[in-house]
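Only one protein chain is missing from this complex, and each of the others stays in its spot.
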Amino acid sequence: MDALTSKAKELLTAGTVKVVIGYGKGTGESRRPIFVRAAERAGELVVDAGCVQNLATYLTKAEVRALGRMAIVAVPSTLRSMLQLAAEKQLREENALALAIIDGDIRELATFDAIEEAVATVPDAIGEADQKMIDKLTAMSVGERRAFWAAELGRCVKCYACRSSCPMCYCERCTMDCNRPQWIPVASHALGNLEYHMVRAMHLAGRCVQCGTCGAACPVGIPVHLLTFFAEQTVRRQFGQKGGANAKLDYAMSTFKPDDKETFIR
Amino acid sequence: MSRVGVFICHCGENIAGTVDVAAVAKAAMDMPGVVHAVDYKYMCSDPGQTMLKDAIRDRKLDGVVVAACSPRMHEPTFRRTAEEGGINPYQCEMANLREHCSWVHEKGEPTTAKAVDLVRIQVEKVKRNHPLKPIRVPITKKALVLGGGIAGIQAALDIANTGSPVLLVEKSPSIGGHMSQLSETFPTLDCSQCILTPRMVEAARHPKITLYTYSELEKLDGFIGNFKATIRRKARKIDEKLCNGCGVCQQKCPVKKIPDQFNEGLSNRAAIYVPFPQAVPNKPVIDLENCTYFKTGKCKACEKLCPTKAIRFDQEDQIEVHDVGAVVLATGFKTMPVSHFSEYGYGKYKDVIDGMKFERLASASGPTGGAIKRPSDGKTPETIVFIACAGSRDRLKGVPYCSKICCMYTAKHAMLYQHKVHGGKATIFYMDIRAAGKNYDEFVRRAVEEDGVKYVRGRVSRVYEDNGQLVVRGVDTLLGAEQVEIRADMVVLATAVQAQDGAEELAQTLHVSYDPYKFFAEAHPKLRPVETNTAGIFLAGTCQAPRDIPETVAQASGAAVKVAGLFSQPELTREPIIAVVDRQPPPVFSHCVGCFLCKSACPYQAIEEESIKNRNGDVLKVVAKVNPGLCQGCGTCVSTCRTKAIDLQGFSNEQVFAELMSI
Amino acid sequence: MSERYILTEGSIGTLLEGLVSAGQRALGPKEAGNRIEIAEIKTFADIVQNGQSVVSAKGVVFPKVERLLKYRFEGKNVALDDVEPQAQPTVLFGLRPCEARAFHALDVVFNWDSKDKFFNARMANTTIVGLTCTQADDSCFCTSLGSRPNDTQGSDILLSPLKAGGFAAEVLTAKGKALLALAKVALAPVPLNAALIPPATVAPAFDAKALQQKLAAKFDSPLWAEQSLRCLGCGACAFVCPTCVCFDIQDEADTKQGQRLRAWDSCGMRLFTLHASGHNPRDKQSQRWRQRVFHKFSYYPERLGTLGCVGCGKCSRACPVDMNLKQHLADAASQG
Partner (left out) sequence: MAEQFEPKMTAFVCNWCTYAGADLTGTSRIKYQSNVRVIRLPCTGRIDFMLVMKAFSRGSDGVIISGCHPNDCHYTSGNYHARRRWMVFRDLMDFMGIDLRRVTFSWVSAAEGAKWAELVNEATNTVRELGPYKEVQELTAVGID
């Protein structure tokens, strides 16, 4: 019986938590989120290379919250999400503890301080392929970039899988859902898609933990995560603040320095 | 469907001369929701406003667009009119056809087309306006006056005499300001201190005035009627209650060779000193840079000899926070640093001095007891040259503006010289003589006609020394631009008036705007000369622009009346242009998701947390709430809010979108 | 017994050329990166013969966004500009039989009370060439719905691969016959002894009829909450689904003009049933998941005489959290 299973058993039996949010066997070889509420089912939990999705999304779901205190099997990005959610007053220590998967072994992190420590030690750079793609795009001419995104976003059907799977998209009413005024066209024509992804990227700038779950969720394979990654990176580059670093709010887009340096304001 | 009325103002020819107002009215009539559109010569005139009121009544209008001048000019006027007409004042918007259209574009079709667009934009906006109620906030009926010169003293006295308490803050050890340094004053030649000192004493004794000298404003929070002023009371290192101002300490202080600022360095003072004999309060302060004890840890002579044991070496600065309802800025001016005038030999030649030095020389309380003696050797100068506009009206090296007082005080200086030095020869180099003011020109004439002061119209190119004597080389433009050289015993520069050091920083602390020369900006050059564009902060004296004593006093009284007017209201009604976090019926309660990212975006700490509870008192949701007293309506929170739960009244998302959609 | 001809890869090529020169376009399952898309087919090689496209071919007759009308503001009046449906003559070539069947489920809705002019115009101009599946995956469950990998329903022609190469083209409708004519070559009938590559075997996971009966008693079952706990409430399933018909009507306007659009919507989304008051009759994800299941497997058969699902499994493959419909339905059917 592996470390995670026994840990989950222990927590559930002791009643420390009411549910363990983790990964289980899915269709074929895939992994899917599961919610273990009884010690005897802890065996269904799986830890392997297939466990990449950021489950933090479930920490703010009413249905899951209703189950009681949560333990969540956490990859590094999940930990960063927990800190950002804490900073945004969406998660309290009594709500959830983390069962962090950090280089192979399982560590129980019950406080935000502990999570901050753990996060500080784990590199949070984005994947090489993604970085390459961003560099490639930034090297393009603006016209080429427009063409690239026109083609990619042309496939978007506004299913909002990206939004729904994003741990930071917990708003009960998204800008997309505002209709007085109608901020963003509901229809998934080119403008509606462009504006939707633009708003999403801006709203994640300074908050994105760079898990890439949004891109992975897209059924038609649009690399939407590159947009939030880029927005987050421009924040980090210019202001030295980043999403998911600590449980105290340090949101780049609602703070400022009088000597913020820019070159374009005349 | 709304019933909007559009009123296009000709503003005489100002708008109608460039924009086809009839065409605009016709186009407006075609806009959805518009039921009434007219053009008229002067909408702001009585008949114009009556026309507006009648239309609201007769055509049952629920919204009004006045297409005229800038809303910054007349929005309040027309909102009041709309209210008198029977609708909510905030159902009235203005389209800026003058400043933003007719005055800046050529006559023609595109300009009229723009005018139509500007009207359409406001029509679409006003259709989405909601009736708003002014916000009422209490007023702290206590004024803060910054600066203890004649302006500050006058303002403080006038406010105090209306019965409201005043906190008068002066950064130097005594009130009195520049005026206390002056000898006589034009155009009456009465002694400056003789008229000032009684005012200083009155201010100090006034039961409603609290005097904080040697103190500075650190920070100002809050808003009109409700400011919080943080003041640093610098340590004088003496106990003011015990000190009786006997002056023993000054006499006994071993350090004596410190240039005396009050006498412009023409005499010396001790390290513990009272700036001048008539100082108010008449209590010394220890100058930390020069005090032996603070430099070496030894001496303490003053402490030993003080009869009342008032010396306190361990005294610390004190920070106090005061609630005040209004602020009067009277921080005064400085004269242009003379280092500026190398070609006039300033600093090089002891006997080239500036006007303030001359004032001290001429002053009965000055280092020479009023006798005109030149600094180098104390000799009485037989010829003296005054150079007007030293820095003023000099785009290249100085300041482009006129310092306003120099013409008069230079005439006064020359006159005083002639009175004090019989047979002396005074020459004044000038550009123009600006003697506008009651009895001013007469005064200048007296200088010329009765006292024989010689006026040379021309600039001085150079002042140099020729075997121990100053030579002033200039040009006399009235004698066919011929060069003149005058050998003088003394030269006096009428240096330009400049904004006080630190004026810019202060303006930023107070959020008042300032002009390119760092003089504080009035809210309107003609109609609101003593207000700043920050409500509750007023201006008096030379911190706003160069001016003489009578004007300064008049403006100070003006500012005082503004403060008194503010304090005369039971409470303050503020524009309801503030942010609001939406509230919804259950189960939503509010679209706010409670992330509170808006909190750090708010410059006024106006965003609070509100717990929404059910009957049993358990918290269902914690959401943001805007404190209407603190919110100033900048709307920064609004554009930070992802759920669009915050909106700004008067500039709501719906209104702004409507404007955009009509472009 | 319908006619069956041999279509070689070559004759499919000429057929494709023929229909293009006849002013039609051919769309079909085509490789796009690591996905299959319904896209323009130019040559036989373009056609992917097995595996499912991510998004269904539904868009050909029911686009993700469709303009219903345009209007202009002329002074205080509104001028309507009627929009004619853009029904470009289209051949869906090599479509999976399950997708071919799906058009019927759309048809019954778009012609249920009022007749939808846009859908019908597009449908009339669409010819469907089905292609028998010889492979299937864990998400396929057509056989549980009384269908099969070589079902002819919905196709105008059904192609089935022959062991000897080429395809047996079974002509099922006049439309199909007309299309085949465009091949401009004499087509040989399929000899009776010609052997077909056997269709994929898809083991039935449940019985749709039985399920429908079960559901009647399962409205309040905890099962739905159990299954939907991980559901994120996005619309991926509905937007890739070949039978989902829900749409939203949106006006986009400024002060000069506007257009009225019909755009895909999904009952899986919270906003779908949200009232202006803030009340939401389907406030919980479990209620929305139940609605999805009941609508397709209970209300459709009851009210429209057909299932609202064809068992293609696209929803399961598209789901970011692996909501496997086949598995969840099997559980529902097997539970007491």
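Letters A, B and C mark the chains as written, and numbering starts fresh at 1 in each.
The rule is simple: contacts are C-beta pairs under 8 Å (C-beta built on N, C-alpha and C of every residue); 3 or more make two chains touch, one makes a residue touch a chain.
From a predicted model like this one, the values you see are computed outputs, not experimental measurements.
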In the full complex, displayed partners of the excluded chain: A, B, C
Contact partner of the left-out chain, one of C:12, C:26 or C:65: C:65
Residue, one of C:215, C:261, C:312 or C:333, that touches the chain absent here: C:261
Contact residue for the chain not shown (choose from B:48, B:71, B:89 or B:424): B:71
Footprint left on chain B by the chain that the document does not show: 70-73, 96, 98-101, 103-106, 110-111, 114, 117-118, 121, 508, 511, 513, 515-516, 521, 533-534, 577, 601, 603-604, 632-636, 638-640, 648, 651, 653, 656-657, 659-661, 663
Absent chain, residues of chain A that touch it: 137-138, 142-150, 154, 175, 183-185, 187-191, 193-195, 197-199, 201-202, 205-206, 227, 230-231, 234-235, 238-239, 252-258, 260, 262, 264-266
Residue numbers in chain C that touch the chain omitted from display: 63-67, 86, 252, 254, 259, 261
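The rule is short, and it goes like this: only the chains that are shown with their structure count from here on.
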Topology of the chain contact graph, where touching chains are joined (line, ring, star, complete, other): complete
Approximate Å spacing (C-alpha centroids) for the pair chain A, chain B: 52
Whole-Å separation of chain centres (CA-atom averages), chain A against chain C: 32
Where chain B touches two or more other chains, by residue: 588
Junction residues of chain A - those touching two or more other chains: none
Contacting residues of chain A [partner chain B, same complex]: 88-90, 170-175, 178, 180-181, 183, 203, 249, 251, 253-255
Complex contact set, residues of chain C against chain B: 73, 75-76, 253-255, 277-279, 283
For the chain B and chain C complex, residues of the former touching the latter: 30-32, 120, 124, 584-588, 661-662
